[in-house]
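Every protein chain but one is kept in place in this view of the complex.
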Amino acid sequence: MLIRMKNDATSEQIQAVRSQLEVRTLRFHQTVFFGRQVLVVHEVFDTPKLHDASLFWASLLEYEAVEEVLVIPLPVQQRTLSSLKAKKERTTIEVGPLTLGNGHFAIIGGPCTVESEEELIQTAQAVKKAGAAALRGGAFKPRTSPYAFQGLREEGLKRLAAAREATGLPIVTEAMSPEEVPLVAKYADVVQIGTRNMQNYRLLEAAGKSQKPVLLKRGFSATLDEFLMAAEYILIEGNDNVILCERGIRTFETDTRFTLSLGTIPLLKRRTHLPIIVDPSHAAGDYKLVPALAAAATASGADGLLIEVHPNPQKAICDGRQSLTLDEFEKTAEACRKIREIINSVSLISGHDTGLEEQERVIPIPHRLESYLRISQ
Amino acid sequence: MLIRMKNDATSEQIQAVRSQLEVRTLRFHQTVFFGRQVLVVHEVFDTPKLHDASLFWASLLEYEAVEEVLVIPLPVQQRTLSSLKAKKERTTIEVGPLTLGNGHFAIIGGPCTVESEEELIQTAQAVKKAGAAALRGGAFKPRTSPYAFQGLREEGLKRLAAAREATGLPIVTEAMSPEEVPLVAKYADVVQIGTRNMQNYRLLEAAGKSQKPVLLKRGFSATLDEFLMAAEYILIEGNDNVILCERGIRTFETDTRFTLSLGTIPLLKRRTHLPIIVDPSHAAGDYKLVPALAAAATASGADGLLIEVHPNPQKAICDGRQSLTLDEFEKTAEACRKIREIINSVSLISGHDTGLEEQERVIPIPHRLESYLRISQ
Amino acid sequence: MLIRMKNDATSEQIQAVRSQLEVRTLRFHQTVFFGRQVLVVHEVFDTPKLHDASLFWASLLEYEAVEEVLVIPLPVQQRTLSSLKAKKERTTIEVGPLTLGNGHFAIIGGPCTVESEEELIQTAQAVKKAGAAALRGGAFKPRTSPYAFQGLREEGLKRLAAAREATGLPIVTEAMSPEEVPLVAKYADVVQIGTRNMQNYRLLEAAGKSQKPVLLKRGFSATLDEFLMAAEYILIEGNDNVILCERGIRTFETDTRFTLSLGTIPLLKRRTHLPIIVDPSHAAGDYKLVPALAAAATASGADGLLIEVHPNPQKAICDGRQSLTLDEFEKTAEACRKIREIINSVSLISGHDTGLEEQERVIPIPHRLESYLRISQ
Partner (left out) sequence: MLIRMKNDATSEQIQAVRSQLEVRTLRFHQTVFFGRQVLVVHEVFDTPKLHDASLFWASLLEYEAVEEVLVIPLPVQQRTLSSLKAKKERTTIEVGPLTLGNGHFAIIGGPCTVESEEELIQTAQAVKKAGAAALRGGAFKPRTSPYAFQGLREEGLKRLAAAREATGLPIVTEAMSPEEVPLVAKYADVVQIGTRNMQNYRLLEAAGKSQKPVLLKRGFSATLDEFLMAAEYILIEGNDNVILCERGIRTFETDTRFTLSLGTIPLLKRRTHLPIIVDPSHAAGDYKLVPALAAAATASGADGLLIEVHPNPQKAICDGRQSLTLDEFEKTAEACRKIREIINSVSLISGHDTGLEEQERVIPIPHRLESYLRISQ
């Protein structure tokens, strides 16, 4: 439910409407939407009160400053906070040396999981030298098996902070439950929401409330609508700094760990102002495929890459199989930066400046010949 | 990490080993596994300490009461708490009139979401009359869009409790985050973990700790290994009462909402002692397909069904499209009970008594002719 | 392109229109469609002549006996030869003891591939005794590898004919290319089109022209629209005897060979008059799952089953892993016949009598509450 105020609504007028919601103990949030103040109401009344509810919403229309009262059903591409219509320009994420989105390209590198502090600092220095703008590393690890290594938890966060201290690189690390978010946000610069938790709505809300930038990974089999709606759970909390991350989807193909779906990049560019990066490491599941997929992701127009790097993959606690060595990472990063330069010069690939007003070719479906020949039906 | 004690280990001997773990502040849990006392250690040391860790684990072997110290990697089908080898007989879930598993078949019916108390009690009475053994209904609703109805929360739980009061039917309802579990467990008889949260590990742990029976739905694209390992997160907390629920997987097929995968039923019967039920309503996404899929699920050997029913589907707040009317539910339930009787009499379908010792046909792969003819290679 | 004649069109009037098509060397076919004579034109003109073509089609409308000239684009569910509107009652396939469709249920059993004549006759006698109405067996085998056994070809067909001689069971066997169809049709009672060839259009046309009943298997990843349109390639040749066969689709799930999609059965029952059977053997890829899937398929309302049986699966040349023994087949067939009796008595599952006129519940999408509350938009 959205209550959209008029252009010239004063804060007193808005407060009057807020009071009506507060009196009824409705959860809501005030934000700017399509350039106007909007009250986003999280609750919807239950049916027995449906008639009353209807009257209540109708009554709000009598406030002079209220322009419209509306419900947003799916598909919501035209009206959501993530849509291209909700914002004049594409979102840029800026955290220290990390600038990503709206034309800016950045690589985030680091180990799957935090191991020793010494090794982590070495890795951080090396990925920085190779051009990475941020350091990734897991402290809380979501693992398929409860018997597998679960991460170093707060100790891991402290080591990440030490690596930031040593290099200046901002830290990207994952939170797995609402209660963990404050702890993770205390140490991290970007809070990651993992694939398995893309629809863990309480966690999304907590990440939204943290006001830290959030890196949201696509679910194993999430549609783009579901992906954007998960981002909406974060945006609705007033947190605009969401980075979407394509990381491969689950398909019948088992030669790769997941199938990296790069059509996602140009598609999302046409539907949202949020930056989209790609994680080729988890998609591939095998270091040998990572350079090619990193290059492909860059060429598809992605705003950045999230790559697993380990100084000694054979000894990594987890995901060594998909980790690049420091040398491989450096070569891959360099090739990707060069590809990015080419892409930047071809507007029909990058879509960075033309997404919003572009005229589309009108191509009738079904096929033209058939339509033309249809004489009577 | 598992430390398995010998058959004749005394509690003092076990305590001596526990002390070693406690001194190192390791998270662990004591349970019965393969008929022996076992200490399940949730933590694994980090690599810098790897050599020390190895020595530590080795040192435990010197305790006379310790039989073995082992790590359980995937695939773990032979050794996990959910496996057929971990328990002498199949698990039966018993809560009031609901008896499910190990040969017992039960139907759980009710609305997608709790609406008015009056209507809920009516529905509960009708599904009871039609033979349902438990009532389902959502109070906390995980919804793709933050703008969609999110459920009545505690008020919904209270109405469910009132319906139990009126009918004696136990209540099945969902919890969405670790913090919600105590509240849900206060009212519910069975705590449901939804599809989107199958790998929300903190939630699984909390549900395990609640000691209430847990109904765990399969994730949209979870493999059976991942499904069983999610159950393991509950079992490891000492909570044996887990009901697995197949509810359709995501495939290229869009004519149904999801693809109901009934091969899952005989497959899981051969791999776990836990009961497996089927939710045909969410798989179908369309009431017209639900009776056929409910019948098929029963015929495949499922231990029960979870079906959405609404006295007036056209007016349901959510999922009316896939809800049966009370009359349709009654006819479907009756047909399923008759099919169940037939299945019970055919051991090669139901697998209830033969799963454990059965001799399998040994069929060499690759094909016999080719193998036979291979003269030199 | 269809030219539909009026109810009272005489054969002279129809010939006059045919002449117009013949003069332009257009490929076409005359058939009965929606109870009227129809000329189905297979060709569509190319674009340079588009204007002329349009004039030509328009000119046909001036023939008094022509009622309408129309193009059939996708989705075509309302108008195709396979649709429920094209025929008054559901199709029954009758070949000797095999009666299938429109309420009739039948089981087809036999080995994956024809081996020795003696063994084949033994198997045929045993499946007949167990209640099978037809014998399946491959003479031409489509194999993933060119190095795998390719079938006994005509020798296999001869052995199948000998088994028919001995038992009276009609023969179902596969043709793999247009040129093979006449040879296969010479021996077989039902020509099978395999999964890999579902969209081998020249083969479909040849099978249609053979005028033998055709058993058409669904492609590995065919949508239901594509499946029905493949059937249309056969029907358009004036061959009404098409049996659709669901045999599992390719999904991310690898624990079974394919994922048997039983929602297909009630869905197709609502869209076509053609009978639909299920092949649980290829879907499962493992004999242990076949009885449960056969039972489930029957319960879902399928018109029949296609099951692989082998007197000695360990020695089968191919697919022994998924073949039932004769004893297992007998028990499975018996259970399925009993389930079928139950299903027959529940019209909301079988759909056999109600598919055509049934009133559907109108359930608005999106959800009712939201629609109701939408005050302005």
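By written order: A, B and C. Residues from 1 in each chain.
In this section, a contact is a pair of C-beta atoms (placed from the backbone, for glycine too) under 8 Å apart; a residue touches a chain by one contact, two chains touch by 3 or more.
Remember, predicted model here, so these are calculated numbers, not experimental data.
Engineer: Among A:V66, A:L81, A:I249 or A:I277, exactly one should touch the missing chain; which is it?
Structural biologist: The single option touching the absent chain is A:I249.
Engineer: Thinking of the whole complex, not just what is shown, which of C:E154, C:D225, C:D255 or C:E334 touches the missing chain?
Structural biologist: Counting the whole complex, the residue in contact with the absent chain is C:D225.
Engineer: Contacts of subunit A with the missing chain: which residues?
Structural biologist: Its contact residues with the unshown chain are 148-149, 221, 223-224, 249, 251-256, 259-267, 270, 283-284, 287-289, 291-293, 295-301, 313-318, 320-321, 328, 331-332, 334-335, 338-339, 342-343, 345-346, 348-349, 351, 360-365, 367-370.
Engineer: Touching the absent chain: which residues on subunit B qualify?
Structural biologist: 1, 44, 47, 50, 53-54, 57-58, 61, 68-71, 73-74, 221, 250-252, 254, 366-367, 369-377
Engineer: To test your reading of the contact rule: which positions on subunit C touch the chain that is missing from view?
Structural biologist: Interface with the chain not displayed, on the subunit C side: 1-2, 40, 42-44, 46-48, 71-74, 76, 115-116, 118, 142-150, 152, 155, 176-180, 196-197, 199-203, 219-221, 225-226, 229, 232-233, 236, 250, 315, 317.
As a convention for this text, only the chains that are shown with their structure count from here on.
Engineer: So, comparing C-alpha centroids, which chain is the farthest one from subunit B?
Structural biologist: Farthest by centroid: C.
Engineer: Could you classify the subunit A-subunit B contact as same or different, where same means more than half of all interface residue numbers appear on both copies?
Structural biologist: Mostly same residues: over half of the interface numbers shared.
Engineer: Between subunit B and subunit C, tell me the centre distance in angstrom, where each centre is the average of that chain's C-alpha atoms.
Structural biologist: 37
Engineer: Roughly how many whole angstrom separate the Cα centroids of subunit A and subunit C?
Structural biologist: Roughly 45 Å, centre to centre.
Engineer: Provide the C-alpha centroid distance between subunit A and subunit B, rounded to the nearest whole angstrom.
Structural biologist: 31
Engineer: Please set out, as single numbers or ranges, the residues of subunit A touching at least two other chains.
Structural biologist: 1, 44, 47, 71, 73-74, 221, 250, in rising order.
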